[in-house]
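Down below is the structure, laid out as structure tokens.
Note that this complex is displayed minus one protein chain, with the remaining chains in position.
The first chain written gets the first letter, and so on, giving A, B and C; residue counts start at 1 in each chain.
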Amino acid sequence: MTEFPDRLLSGYRNFMSGRYSDERERYRVLAETGQAPHTLIIACCDSRAAPETIFDCGPGELFVVRNIANMVPPYEPDSQFHGTSAALEYAIQVLKIRNIVVMGHGRCGGIQAALDLDMQPLSPGDFIGKWIGLVRPAAEQIQSNDLMTQTERQTALERVSIRNSIANLQTFPFVRSLGESGELAIHGAWFDISTGELWVMNDKGDFVRPDLVETALQAEEVSA
Amino acid sequence: MTEFPDRLLSGYRNFMSGRYSDERERYRVLAETGQAPHTLIIACCDSRAAPETIFDCGPGELFVVRNIANMVPPYEPDSQFHGTSAALEYAIQVLKIRNIVVMGHGRCGGIQAALDLDMQPLSPGDFIGKWIGLVRPAAEQIQSNDLMTQTERQTALERVSIRNSIANLQTFPFVRSLGESGELAIHGAWFDISTGELWVMNDKGDFVRPDLVETALQAEEVSA
Amino acid sequence: MTEFPDRLLSGYRNFMSGRYSDERERYRVLAETGQAPHTLIIACCDSRAAPETIFDCGPGELFVVRNIANMVPPYEPDSQFHGTSAALEYAIQVLKIRNIVVMGHGRCGGIQAALDLDMQPLSPGDFIGKWIGLVRPAAEQIQSNDLMTQTERQTALERVSIRNSIANLQTFPFVRSLGESGELAIHGAWFDISTGELWVMNDKGDFVRPDLVETALQAEEVSA
Partner (left out) sequence: MTEFPDRLLSGYRNFMSGRYSDERERYRVLAETGQAPHTLIIACCDSRAAPETIFDCGPGELFVVRNIANMVPPYEPDSQFHGTSAALEYAIQVLKIRNIVVMGHGRCGGIQAALDLDMQPLSPGDFIGKWIGLVRPAAEQIQSNDLMTQTERQTALERVSIRNSIANLQTFPFVRSLGESGELAIHGAWFDISTGELWVMNDKGDFVRPDLVETALQAEEVSA
């Protein structure tokens, strides 16, 4: 076994002398009392779309699931897709988290793979192929539109997939009942890694830029 | 659908006026050229153990999988556990990442659940129960050791589980062959959320504090 | 016949005491020497998407065709669609304009009408229905995608239609030959009336935001 990567050790050293020295007490308390994150976020593994970075969140705030293409499978007690379901169950039933964000992003490799209808398995297990199966029907429909450019189809499927995952969240009985009673809120977001823009889903399912100026004014009023 | 959470929008605003204004060009290039992260890290969903924070990594560096108790299932082409396997396949076969870190942490809720042998299902799907099944045999063995305190059993299983996951990584043929040729390195780490300490696995499987002073000196020599 | 509308007369009075007093000489010379606009722009009749406003252009600069949904029909010498073809012929063959921009915009009523597959004729002549026929096949294909929201379909067709019109431009022999010799350039643009953003078409047919900062730097270099 080789040495632990220098890049990570030096990054850790920066963490300790930088952020951690400000947040030391916070970590200690969180260890003692346990975590009470305000949001469950389902994000992509992509190195360019890290939730803590994008939302400038610190320890204790976000309970984060990251998988290929930020997907939530439908509720199937005997389903293959247990990892994300287990994290969802833990977040809602144990940690009592009441805000869920499904965050996708531009240039998503998983979505690109889904649109590559001739893609060959990358190992005998074809794990990507099976995982992407969650969104393959939608991918086939979108890829059949030859009027759109590949980039337009990619962006379309990234957003369709977020809406899909939100619909799948609502097939979990414990999510649906909390949503119906108004105790749980579900949100969609899409991060443009090229421009840093965040688009959020409105109640029509459309992705729009939030009015950040207005939000700032409201936040100031609340804290005054 | 309620408004997108203010806390996240104001965090995003901080990101845009802060980090992003320094990293703007980096995001733009990463969008254009694609990502080439140096490390795949399998971490826990826990809000107190975020890899980018702990290793002070920026966009493009870490390909991150986060699931309950940072587990890697064994290679089973017909397995239920496709999410993590798909991310692993994508990282190794598509992105050609050649460093893997399995990072666990103290006070892990998933490990705690595994040690709770009488735990009742938290929903009819019992997703946590099934997911934790990956480490249940080890949990039973450790929990039966009545000489250790619960905290010692917790820490022990956290580390056993990391070693388990590393062994499981090596059941994936594409991981094993790259490991054998020396092209791929696998590492284990354990983050103490209470003290901020990072422990890394040595080649005996033990978790030790890396000598950060020595590492700093070596890094300076290399760059001189 | 009623009085000429006051709003227009008072606007004209503003024009005479404002802009015109600065541009008086320019109009006089243009009247004497004739016009030599640098760009033919095909834009929509929409009151929110005026080319001279959006591109801050003055007299003599833009030769402007405005019709419903900024469409260019295919070259058909015996076709019904003579108006836009005549303007194109005049611009290229008489005025020797060598830049063409097809500019669409968001919330386009013509595109919305095209996507309304059950739309009834608004007069026995059904002029809108026939005009929109230029883009109806594309509209049917896009409207059949039930995964996208109506807004997403609208934006998609607005852009497909621009690409369509650009392709139709190239069916005019005098446009095609000048394009092939590199003497004529054709561009696509899409104006977001909600945010004022201009998106321009790249050589993949995708609509992107131009880097206005870079453009400003280049412009300064050229004039230095």
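Keep in mind that, in the parts below, contacts are C-beta pairs under 8 Å (C-beta built on N, C-alpha and C of every residue); 3 or more make two chains touch, one makes a residue touch a chain.
Here the structure is a predicted model, which is why all the values come from computation and not from measurement.
Visitor: If I'm reading the header right, one chain is hidden. Which shown chains does it touch across the whole complex?
Guide: The chain that is not shown touches these displayed chains: C.
Visitor: Given the full complex, what residues of chain C touch the hidden partner chain?
Guide: So the residues of chain C touching the unseen chain are 1-2, 4-16, 18-20, 24, 27-28, 30-32, 34-35, 37-39, 45-48, 50, 52-68, 75-77, 79-91, 93-95, 99, 101, 106-107, 109-110, 113, 122-128, 130-132, 172-174, 185-187, 189, 193-196, 198, 200-203, 210, 212, 215-216, 218-219, 222.
One rule holds in what follows: only the chains that are shown with their structure count from here on.
Visitor: Going by the contact rule set out at the top, which chains touch both chain A and chain C?
Guide: Chains in contact with chain A as well as chain C: not a single one.
Visitor: What chain lies farthest away from chain C once each centre is taken as the mean of the Cα atoms?
Guide: Chain centre farthest from chain C's centre: B.
Visitor: How big is the gap, in whole Å, between where the Cα atoms of chain A centre and where those of chain C centre?
Guide: Comparing mean C-alpha positions, chain C is 39 Å from chain A.
Visitor: Whole-Å distance, chain A centre to chain B centre, using C-alpha means?
Guide: The mean C-alpha positions of chain A and chain B differ by 16 Å.
Visitor: Specify, in ascending order, the residues of chain C that touch 2 or more different other chains.
Guide: Nothing qualifies.
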